[in-house]
Every structure is written in C-alpha cells, then in structure tokens.
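Left out: one protein chain. Kept in place: all the others.
Just so it is clear, A, B and C label the chains in written order, and each chain counts residues from 1 on its own.
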Amino acid sequence: MLSERDYQISPIVQESVMHNSKALQNLQSLSASLFGISAGILGLESYSGFLFYIFFSLLTSFLLYTTHILSASSTPKGYKENKNVTGHKGLGSGVTGVKRYFRGGYEFWFGGVGNGFAGFVLTWTLFYGLVRA
Amino acid sequence: MAQVPVQTIHRDPQLFYWILFPITIVMILTGVLRHYASVLMQSAPKKLDQKSIREQRSLLHGINVRSNFHTLSKKSFATRRDALVTAFESGAYLKDPERAGGGQPNPLSDPSSMEGMMGMMKNQMAMIIPNTLIMSWINAFFSGYVIMKLPFPLTIKFKSMLQAGVMTKDMDPRWMSSISWYFLCIFGLQSVFNFLLGSDNAASQMAQQMGGMGGAPAQMFGPGVDPDKQFKAEAENLAVIEHYSVLDNVEDRLLEGISV
Amino acid sequence: MTWISKTITVFGGLLLAHACYSAQEHAALQSFKAAATSTLTSSTPAASSLPVDIAIETIVATLITVLGLVLGTRPLRPIQWRVWAGKIEREGEEGFLGNNGEVEKDYMGNPFSYLESRPSFVDIRKQRKEFSQWVKNGGSQGKN
C-alpha cells in the first residue's frame, strides 16, 4: 500500500501522465471507429460484433505495448543496469514495462475498451446500414 | 408476440443522402462551432487590487507550506509555521483587517462571484441551446422514417425510444428512426471531436497564452466564502501537522535504491 | 518514422475503402437477384454472408491501418519523477524526439530551470557587456 509519504518521496509527473493517456486515448478512439467500420462491412451482428471489438482493441494495446513500451525501456545502453532496484519499497521499484508509463496495467490494457465503445457503435451502425442498403 | 422471421424492409437509398448525412454533418459542425464559441466566450480574468492579491496569495502560500512541509527540516518548518499561524489568526493578511470575524458577505452582492456564475451559465447554455435546436429541427423535418437497422438486438423497451413517430406495432426494435441516429451521434462523435480538436487545438492554447499575458490568477475564493474563516481554518491545519521530512534517511534510500 | 506510419495508414485505409465498396456492390447484387428471381416469395433469407475474399481483405486492411496508427502514436513518457527527470538531464532534447524526428513541441527541458535563470529579472546590461567582452576575446571559441 502506498501512503501519501511514498508519493512525496517519489512523486509522479502529472504532465507525463496526461501526455501518455492523451496519446493512448487518441489512438483508441481512432482505432475504435476503424473497428466499427470493418465490423459494419463484415456485417457482424450482436455478440460477434462486440467480441470482434474487444479482440481488436486488446490487439491494439498489445501492438502499442510491443512498439512503444518494450522497445523504449531497453534502448539506452547501460541504462538497465542501474535499475536493478533491490527491495526498494514504494514507487521506485518496477520502472520497466507498463508501470513506467501508466499508473496501472488496467488503464493500459482495458481502458481502451470503454473509451472507444460509443465511437465503435456509431460507425458500426452506420456502415452496417450503408453496406446492407 | 410470435417469433418474427428476419424482417427486411426495402428502403430508398435517398434516405441516406437526405437524412443520415445531413444530421451527421450538422452534428459535427455544431461540435466544432461549440468548441470555438466556448474559447471565444472565455472572459478575461478580472483585475484585482493589490490587497486582494495579497490576501489570496498569502492563503495560497499557507496551503503550499502545509502541503509541501516535507521538503524542509523540522526547524525551518517550525519557524515558518509559527509566523504563519500568528499572522493568519490575527488576520494580518486580510483585505480589510477590521472586518475580521465579521459576517459573511452576500454572494449575490459581490460582483466578482456573479461573474463566475455567469461563466458557468454561459458554458451550460452553449451545451443546451444547440442541442434543443437540433432536436426540434430533426423532429420537425425527419420524423416518421425508419432509416437504419442496428446491428445488435435490443429489448422491446427501446422501441418507444428508437422508433418515436413510427406507429408500427410489429416492427423489430432494431429498426431505428432519425431521432435515434441523433442520440447515437451525441455519444459516438466524442471520439471524432477528440481527433478533430484535441490533436491540434491551437485555439485553446492561444487562450492560455493570453491568460498568461494578462497575469491575474484564477479566482481562489468561491462565492460567499469568508476569507477570515479560511485563514483561521488554514492556521488550524498548519498547527496540527506532524512534521517529517523527505530528507530523513535519504542517504540510506539512495544507497539501497541505486547500485552501480 | 512518420512517413512510414502515414503510408501504412493510408494504404490500409485504401484497402478498407475498397473492401467497403466491394461489400456494398455484393449486397446490392444480392438484393437485386433476390428481387428478380422471386418476386412472390417475399421472405428470402437476407443477403447471404460475405464472400471470403472480401472478409479477408477487410480484416487485413483493419490490421494494417491499426499498425499504422500505432506506429504513428507519439512516444510515451516515463511517469516516475526520477526516471523522467533523469531522462531530461541525461538525454536532453534527444530523449523527446517526436515521430517526425523533431523535438516535441511541448518539451521544455527542465521545467524548473527558469527558477535559476529568472528571465523576468534578467540584467540585460550585464549580458550586453559580457557579450561584447566575448566578441573582443575572439568570440568564436566554444562554437557548437
């Protein structure tokens, strides 16, 4: 459990949090609309459409994870060696992976499913209607 | 109701061109316009006289000392606390010290608080007016058509909402009229606006810059709050702080946390 | 970097548009056929499922476009204070390059450096004097 004091000792940069979640949200709302388009073209109905959406948004998160998080945390040479924090309680530990860029894994992996849902339904309906005119 | 086979309705494609697209385009344009209108309507911060700046910033200073006490050593914190508590309790920073302990000012007589409320009103209006206008426009022109079919099934309860104005009893609730397309747009276009306005909103940045050039900070005091009471409360908050410092044991944390 | 992601996105978008058009034509043909062959039996099954090639094209187009969008996303920034600050100090501007290879617009170096340079209190006369002194002393050394 992180107390207020732990946050005072190793603070969180609010600007970076904003920057990251904005980048993530932009990507997610765009891609959600895109998935709506393809679901509409494929003519998916009810559950298969929602499953399609969930699968593809998880895939987007995974792609982002591989391109932006895995690669970024290992590029600078001689950087990892001073990160092997041993037993340091609090926020200092675990600076690699999703935790380096987001408050929690949940926000990164599943935040997008909720974020883009309305956009998905909109474009899904639109293209479903357009294609099956 | 008996199980109905899949209903097909042959719709004129012209419905799309003359209903669906106009509604969507109007919705997008309204969103963009609303964004710029709210940027334009932001009122410039009001000029304050020196005394009220002093009042506000002293309180802010107190809050800062309270929330960031952990950067100081115990001794430096104690001196600051003593000075601030006495000053706050005696009302040394008040705009007019005589009024200390006086009654609460009427929020409606204070012009500055009125202005804050006006700002909120303006924002609300910018939301409500276009929405009512568009809704009545759609109701007047496009009611009574079925234009699309939702790709997912819904319960019968949605029928009255989605098919308002279409008096067909046996129709599948998945068929929707133009007004429900409007509702779908309200919720779904948020992402489009994010993309249109969020990625490159020069307008809002410009506003920030101008605010910075104006120089006055945002209103600290809400309407109808007695500054004297705020100071007293702040003094109490300061007095009860149990001091610790982030510098305690910092060298141990460092040795533990960083290895070469 | 940015042109790669842009090309990929645009290509995926074109593919998607093509798939959309094909699907639409297919549906129109189906409904036309249904109307022509059996005007009497009104309850023909609705347009039968999409041909496989269109479905594959759609899915591939979606994947490609998503890939383009992901590649075009701005680099993320560390949120732990010490990691972020260390990145600023150690890498400088290079750590905050955007996708297009330029420094990102909202990067401003150490945001607290103004507390030490104090631009509102700048002593312009002293700076001028120092500068003319520097010019007199040859000036060009330390050019970077």
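Heads up, the rule we're going with is that a contact is a pair of C-beta atoms (placed from the backbone, for glycine too) under 8 Å apart; a residue touches a chain by one contact, two chains touch by 3 or more.
As a convention for this text, contacts and distances are computed from a predicted model.
Asker: Refer to UniProt and select, among "Centromere protein O", "ER membrane protein complex subunit 2", "Phosphatidylinositol glycan anchor biosynthesis class Q" or "Ribosomal RNA-processing protein 42", the name of the complex member that is left out.
Answerer: Protein name of the absent chain (UniProt record): "ER membrane protein complex subunit 2".
Asker: According to the contact rule at the top, which chains on display are touched by the left-out chain?
Answerer: The chain that is not shown is in contact with A, B, C.
Asker: Thinking of the whole complex, not just what is shown, which of B:57, B:122 or B:232 touches the missing chain?
Answerer: For the chain that is not drawn, the touching residue is B:57.
Asker: Quick one: which of B:72, B:162 or B:197 touches the chain that's been left out?
Answerer: Answering carefully, the residue with contact to the hidden chain is B:72.
Asker: Which parts of subunit A face the unshown chain closely enough to count as touching?
Answerer: 8-11, 75-79, 82
Asker: Determine and list the subunit B residues touching the chain excluded from the picture.
Answerer: Against the left-out chain, subunit B lists 47-50, 53-54, 57-58, 60-61, 64-65, 68-76, 78, 202, 205-206, 209, 213-216, 245-247, 250-255, 257-258, 260.
Asker: On subunit C, where is the contact patch with the chain that was removed from view?
Answerer: Given the touch definition above, subunit C has residues 81-83, 85-95, 103, 105, 108-110, 112-128, 130-132, 134-135, 139-140, 142-144 touching the missing chain.
Criterion: only the chains that are shown with their structure count from here on.
Asker: What pair of chains is linked by the largest number of C-beta pairs in contact?
Answerer: A-C
Asker: Using C-alpha centres only, name the chain that sits farthest from subunit C.
Answerer: B
Asker: Could you state the distance in Å from the CA-based centre of subunit A to that of subunit C?
Answerer: 15
Asker: Just curious, how far off is subunit B from subunit A if you go by their C-alpha centres, in Å?
Answerer: Distance between chain centres: 24 Å.
Asker: Which parts of subunit C, given as residue numbers and ranges, touch two or more other chains?
Answerer: 46
Asker: Show me the residue ranges of subunit A that touch subunit C in the complex, using the header's touch definition.
Answerer: Within the complex, subunit A contacts subunit C at residues 10-13, 15-17, 19-20, 23-24, 26-27, 30-31, 34-35, 37-38, 41-43, 56, 59-60, 63-64, 67-69, 72, 76, 91-92, 95, 100-103, 127, 130-133.
Asker: Help me check something: in the complex, which residues belonging to subunit C touch subunit A?
Answerer: Touch residues, subunit C against subunit A: 16, 19-20, 23-24, 27-28, 46-47, 49-50, 54-55, 58-59, 61-62, 65-67, 69-71, 73-84, 90-91, 106, 111.
Asker: Which residues of subunit A touch subunit B once you look at their complex with the stated criterion?
Answerer: The contact residues of subunit A facing subunit B are 5, 8-9, 22, 25-26, 29-30, 32-33, 39-40, 43-47, 49-50, 82, 84-88, 92, 115-116, 118-126, 128-130, 132-133.
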